[in-house]
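Heads up, one of the protein chains got dropped from this complex, but the rest are sitting where they should.
Coming up: subunit A.
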């Protein structure tokens, strides 16, 4: 199972900090985002805005191919400092 982590607004709106999901062999990050958005209106709302993604704790784009061993994260644009 692939581990997904959510942060900030996305974590709050979905009420989910992390989850595990099965993914097909050729899954992309964008595919994972679409699958999560299909979970309900909150998910749709949280993940349809400007969202950054990371695979194994490195920023990446939606075309990145992921497997069940990966840790994927979705979060809003960062606002530290």
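As a convention for this text, contacts are C-beta pairs under 8 Å (C-beta built on N, C-alpha and C of every residue); 3 or more make two chains touch, one makes a residue touch a chain; residues count from 1.
The rule is simple: contacts and distances are computed from a predicted model.
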From "Molybdopterin synthase catalytic subunit", "Alpha-ketoacid dehydrogenase subunit beta", "ABC transporter ATP-binding protein" or "Heme exporter protein C", the hidden chain's UniProt protein name: "Molybdopterin synthase catalytic subunit"
Touch list for subunit A against the chain that is not drawn: 5, 7-9, 11, 50, 54, 57-59, 73, 75-81
